[in-house]
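Sending over a structure as structure tokens; questions will come in a sec.
One chain of protein is taken out of this complex; the other chains stay put.
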Amino acid sequence: MGLDLEYLYRTFLLALGGLPVTLGICVATLSLSLPLGFLLALVGMYRVRVLGALASLYVSFARGTPIVLQILVVYSLLPSLANAIAVNAGWNIDVFALNPAWYAIIVFTFNTTAVLAEIMRSALLTVDKGQLEAALASGLSVWQAYRRIIVPQALLVALPNLCNATINLIKGTSLAFLMAVRDVTAIAKIEAARAYDYVESYLAIFVIYLIVCGITQMLFSTVERRLGIYRAPAVSF
Amino acid sequence: MLRIHGLHKSFHHNKVLRGVDLDVEKGDVVAIIGPSGAGKTTLLRCVNFLERADRGDMYFDGTHLDMHRASTRDMLAIRRRTAFVFQNFNLFSNKTALENVTEGLITGRGIPPRQAEDIARRALDKVGLSNRLDYYPAKLSGGQQQRVGIARAIAVDPEVILFDEPTSALDPELIEDVLGIMRTLAHEGTTMVVVTHEIGFASDVASQVIFMDEGLVVESGPPRQVLAAPAEDRTRQFLRRILPATNLVV
Partner (left out) sequence: MDRPFKPAYIVEALPRLLAYLPLTLGVALATVVAGSILGLALAKAKLGRSRVMRGLADAYTWTLRCTPSIVLLFLVYYGLPAFAKAVFSVDISLWHRAFFVVLTFTLFFGATMSELMRSAYLSVDRGQREAALSHGLSEFQAFRRIVLPQAAVSALPNVATSVVALLKEGSLAYTIGLVDLMGQGTLIIARRYGAWALETYLAAALIYWALTVTLEKIAKRLERHLSRGRRSLA
């Protein structure tokens, strides 16, 4: 059929312009979701009563519904809600002029926090209780024990799943165009419709996502190797 | 120096400790023996607040503490004056041998890192591991791990060290290494409370032997009394089961 390679290359460069937006949303989302997810994991583990029930309801909903629906719900709710609040409070801001990337960050944080909470909960459970006891017996406070002993060990166990979650997040941001965010996919989509050249446009961003996700995986495995020096050599099958 | 009075602890409806007293003087080596399930481990864990007692009083150098009500601060204070050696070592798996020892010094007690490292080196030297400072627990044998566990305990210069069956997870040929170190500590006047099944060690080293069964102290006294001439039937039965007949005379 003959691919228009030159056009493909031009779209590739064009879509690369959306990479800062894509990555920015991912980084902002992760910086919010990691601490929130960790807190949620603790709430789930220590069975804080009402809060625990609410937390598990939230996790179930966020993990049990399509992200595209979460995007559509938030995007049809949040702008007008925020506007109503702003008007009522008498703030003089135009909510509708807000960068839509903020909405994207909110949706993806909503979604990713639930995923990370699950990951960290199961990772924390893999740490032997004796580690906490030994830390306490050594005179560390509970907070110190978590910070210096438990969390570092849990984090290492969680790394492969965190890598998965990060990759899913990167891929998920390809839906940000639904909120009028100009990320990698949105640019390709606009370009495809303009030039009536769908295949090349999507091939171009296909390559971009491969590169970005590939680099992400490499980063994670480097970190895992560096942090995992204390582990016994892996038992091979 | 350390006195426990009327310690009670149950798990659900299982009354594991039913009023235990413990009296440890400075320099004492108290050996606690007794059948499985007697509550020995639970006793030690309550003393270090790894379990919260249902009832009981602690007198540590005259200061009194209600063991059921102890606050987080109280517990931390006691833990910083004591040390615990675990049956299954519980070395911090993400820390090297040296870091395992310095952790409690630097993070727990705020000792400057340089000084803490000196202390840790000396402690590890004492247990014969100065050539394993940078090893992670996964690369150490069980005996080596327990020696790090002991170094971790002595490094903080505790007023009393609690040992919970420190040799029972070890291969027979490694047990003597660890017991040897504990003997040395005893001779140096370290105050220790040791739960153990090593009757030989108890009779050599202990200043006081406590026999526990079903959550109570059945009999206590110097080893030549409790081990060689027990007054209670239950003690005799236990010793007969655990020792070959010929060794009964200590």
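Going by the order they are written in, the chains are A and B; count residues from 1 in each one.
Please note the rule applied: a residue touches a chain if its C-beta (ideal position, glycine included) is under 8 Å from a C-beta of that chain, and two chains touch if they have at least 3 such contacts.
What you are looking at is a predicted structure, and each value in this text was computed from that prediction instead of being measured.
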item	value
Shown chains that the omitted chain touches within the full complex	A
Among A:Leu5, A:Val27 or A:Leu210, the residue in touch with the chain that has been omitted	A:Leu210
Option touching the unshown chain, where A:Cys26, A:Ala55 or A:Ile167 are the choices	A:Ile167
Contacting the left-out chain in the complete assembly, out of A:Val27, A:Val68 or A:Ile93	A:Val68
Positions on chain A contacted by the hidden chain, ascending	1-2, 60-61, 63-70, 72-73, 76-77, 80-81, 83-84, 167, 171-172, 174-175, 185, 192, 198-199, 202-203, 205-206, 209-210, 212-214, 217, 237
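Everything below uses one rule, namely that only the chains that are shown with their structure count from here on.
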item	value
Whole-Å gap separating chain A and chain B, where each centre is the average of the chain's CA atoms	47
Chain A to chain B touching residues, read off their complex	128, 130-131, 133-142, 144, 148-149, 152-153, 156, 229-232
For the chain B and chain A complex, residues of the former touching the latter	48-50, 72, 76, 79-80, 82-84, 86, 88, 90-96, 103-104, 107-109, 136-139, 152, 156
